[in-house]
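Below, a portion of the complex is reproduced, with chain positions unchanged.
Chain naming follows the written order as A and B, and within any one chain the residues start at number 1.
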């Protein structure tokens, strides 16, 4: 266990004291002397330029850092700290550009390309869901599988007269660009009224497995996750967790809430069901603090990010 | 499909742009040139003069309109738009009188009598639950059945020394006035501490079927809805959805919340379970924006109103 990479304990220093970093880990931005020792890194992408409705996800990383002071280091079921086994830190935020969509996509891609080259596996806090596209561009050399927790497919063709880059289109683009292997892609928690069925039709034609929330509720989360693990197998996958997967009673702070979703307990079950897969990167996106008076959404986001890391590090078998 | 009666799509015009109407449908108030083409209509009754505790439901219709910009036109399970099959619009608000209870009841009754005569089936946003009484007076010529989703029976005799018209009494009055057939009336989701058992005793003596939330949770929503459909049969029914049916974690913005209620997922199951019945009118009441810091209650209300319309239009068999 590397002492440098341990989080500050709330038993020693109160959680409300000190600078906010993800999980109270050390801050190790690119260029830091400990950069080369990193195995994993929490990253923020404070950008919401792809948002078609309610903005605010640009403020997500900061609030998730604040809330993550609540997260202690030992996992309640595994009874073990992920930081005992690997070196992880807060890598800071990608320096995005709120005044230009294209420039921001390039900046994000470059940051993740560097991570990929340096062998650091990222767990990202968004930002809106469009950020997953440049993350994949930077991270992936050949098509990866994906498990996506979301109430929307984000497979739309375009908005507002053919505009191709919004938070409703990243995975359409990712499939088109050969970043994702649609036959090893599973979308879980889909629900809510739809513009039309164009996104669903596209996904189906490509072989994406789509699990509507009704199926999820009827079969149970562990059962669906077992199927998902079978579909993605042991080849590399990316995991994308849109906070609107969770019901808005739990996570009101998001831009496009859809009622009738899973509980936070089910969200934890879902992420824990990733154990045994081969995750090369993960994100948790769409936390929008201005729409969350009590801050509970960011707490779910922080907990999910911790669980994502645990799923990737502590074991390789489902719990 | 009548082009005039289609909602504005969020793929074309952002959801936050333009005037707020229910579901972004056209505004067709009485006297409008398209009035005679209407099959269904969303109506607001911004009135809370029957409220015995926390007021604010008078502001419900406006916030539900705002939130309904989130609702797209295609149902996620049926994969079909209700607006493809029938003409529906926002009929505006009934011009109620906050300074006089009796006058308001008369204004509401008159509005719905006109709808009844013109063959328009209403889906109403309240307002407090007392509004269902004048709606029934205007809408119904002979006793109808009812499926009521609610945490309270609203069957009390009177308040504050015998005052007969409050949001705790509408269905006592409706039974007394011959508007409701109690033997074809089902109340689902009842819970919470009670003043006494006078309302329950009355309902039982009249033959009302009362499903406490404990029974609902144990048997499951689809199972209870199957029984409800059997009880009401195929004769005309009215559907009344009090937002306090849903647990206050999901719907805090209401005047008389009761903990221990169903989730929004269960609420959707419940409304979808209406398919196959013969609904002559429906309402969603008691959304009180001042008690809802994040606005999630109105989003549930708007979604429920959309599902009510779908249940009444898209098919006649349970899903």
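Going forward, a contact is a pair of C-beta atoms (placed from the backbone, for glycine too) under 8 Å apart; a residue touches a chain by one contact, two chains touch by 3 or more.
Just so it is clear, the model here is predicted, and its values are computed rather than measured.
Trainee: With 2 copies in place, how many does the full complex contain?
Mentor: Per the structure file, the complete homomer consists of 6 copies.
The rule is simple: only the chains that are shown with their structure count from here on.
Trainee: CA centre of subunit A versus CA centre of subunit B: separation in Å?
Mentor: Roughly 38 Å, centre to centre.
Trainee: Using the touch rule from the top, collect the residues of subunit B that touch subunit A in their complex.
Mentor: 9-12, 14-16, 70-77, 79, 247, 249-250, 263-265, 267-268, 293-296, 299-300, 303, 306
Trainee: Which residues of subunit A touch subunit B once you look at their complex with the stated criterion?
Mentor: Residues 52-54, 156, 159-161, 190-197, 200, 212-214, 217, 247-249, 252-253, 256-257, 259-261, 263, 291-294.
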